[in-house]
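This report concerns only the one structure given below.
As you look at this complex, bear in mind that one protein chain is not there, while each of the others sits in place.
Entry: chain A
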Amino acid sequence: MRSEPVAHPSPDHHPSSGRFASPPLIQITGLVKRYGSKTAVDGLDLKASAGITAVLGPNGAGKTTTIETCEGYRKPDAGTVRVLGLDPVREAAALRPRIGVMLQSGGVYSGARADEMLRHIAKLHAHPLDVDALIERLGLGSCGRTTYRRLSGGQQQRLALALAVVGRPELVFLDEPTAGLDPQARRATWDLVRELRADGVSVILTTHHMDEAEQLADDVAIIDAGKVIAQGSPEQLCKGGAENTLRFSGRPGLDIASLLKALPMDTLAAELTPGSYRVTGTVDPQLLATVTSWCAQHGVMPDRISVERHTLEDVFLELTGKELRG
């Protein structure tokens, strides 16, 4: 299914409402980027507002190219990109101090210690965070005198996150911030991202973990084949992208026609096997109430009632296909 992109959520969706008068954080119109004969980004439109925006997509969909264009690393072949209202290439000098970038790997002098590197990047900013507090917050104190090349993958990852936020940016780009982290470190990273948002820092997040996007993002953009194919809050995407299911058991032979009359127009109901019923449609609290009250009216005890809501992963796979990409 290739659905129309879901409408961008209204600004009052964001916890930081009242800011909707400000220009969008990121405004991309008709972005095209080619590498040789390969088109990585193909007329992409994307708008991101304050809060946390997750950018999802299969490998090779054009996520990294899009993000790197916003960071000023790539020059668009066509289209316009504005980040905090600025052109990332022409107005790089004005933009760079205002953004923080977390690279997927590397970015640190191989002979530098974690605290040294962090202190150094802090010195390039006018009002950096307290480096000692940040080291403690991210559990980097245990790195001691170890140089970067000998740090564990998780430590390198947390250092990369610290380097992205130490300059107190307005906007942070996090490229797969929890890839390869253990569950504890993953939670700690999520907590920090939530704290950033609570303090008014906006975040653009790319990830392959759908639960991460579901947990953190106010807004999700799904990119495939160089275009945004769906965008909205995780709730909107799960509701709009696919149908949900409600199941219950009762005595066999219930009057399905009567149940259907009580339900909204686009809802389906069926007795799959004797005594086992399925309702498909937009499963919201109202629908659940309608089903249970219909059962009550007909003296039916709906046993094993369960709601199967589609996760972001279901929606993602439905939109981008299940086959493996090369």
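Methods note: a contact is a pair of C-beta atoms (placed from the backbone, for glycine too) under 8 Å apart; a residue touches a chain by one contact, two chains touch by 3 or more; residues count from 1.
Operating definition for what follows: contacts and distances are computed from a predicted model.
The unshown chain of the complex is recorded in UniProt as "ABC transporter permease", chosen from "Extracellular solute-binding protein", "Glycine--tRNA ligase alpha subunit", "TonB-dependent receptor" or "ABC transporter permease". Between the chain not shown and the residues A:P24, A:G51, A:P169 or A:P234, the one that touches is A:P169. Only one of A:R98, A:H208, A:R247 or A:R278 touches the chain withheld from this view, namely A:R98. Touch with the hidden chain on the side of chain A covers residues 71-73, 93, 96-99, 101, 103, 105-112, 116, 120-121, 123-127, 129, 133, 136-137, 139, 163, 165, 167-170, 188, 195-196, 198-201.
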